[in-house]
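Every protein chain but one is kept in place in this view of the complex.
Let's turn to subunit A:
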Amino acid sequence: MSGDNEDTQTADETTLDEKAPEVQDKVISPEKAEEAKLKARYPNLGNKPGGSDLLRKRLQKGQKYFDSGDYNMAKAKIKNKQLPTAAPEKTEITGDHIPTPQDLPQRKPSLVASKLAG
């Protein structure tokens, strides 16, 4: 609510910015209190959580970045040295890190029958 609107507001409307801070605390919903907690822990959190970033992460599920060309060229360059290993958080790796075949989990079909059928 900007200052311009103050004179057109009716008596019924609550103006949070006019309340004393102590009273304001009591009015905060549990959801807003949780939001404040989250923002305190992650100050760099964007203001549009439901927007592009979150949705794009959802759409990218399953994306693996292993390029055999990159891998072999890197191996050739570095020769005896070790390739940089993967960070523990392996979900969206691009850029500096060159994935190795060991980084990608083995995907084998389930050869065992479901335990529900046991």
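Keep this in mind: a residue touches a chain if its C-beta (ideal position, glycine included) is under 8 Å from a C-beta of that chain, and two chains touch if they have at least 3 such contacts; residues count from 1.
Operating definition for what follows: contacts and distances are computed from a predicted model.
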item	value
Listed names "3-dehydroquinate synthase domain-containing protein", "Akt interacting protein", "Ribosomal RNA-processing protein 40" or "Serine/threonine-protein phosphatase 2A 55 kDa regulatory subunit B", matching UniProt entry of the absent chain	"Serine/threonine-protein phosphatase 2A 55 kDa regulatory subunit B"
In subunit A, positions touching the absent partner	29-35, 37-39, 41, 45, 47, 49-52, 54-56, 58-59, 61-67, 107-110, 112-118
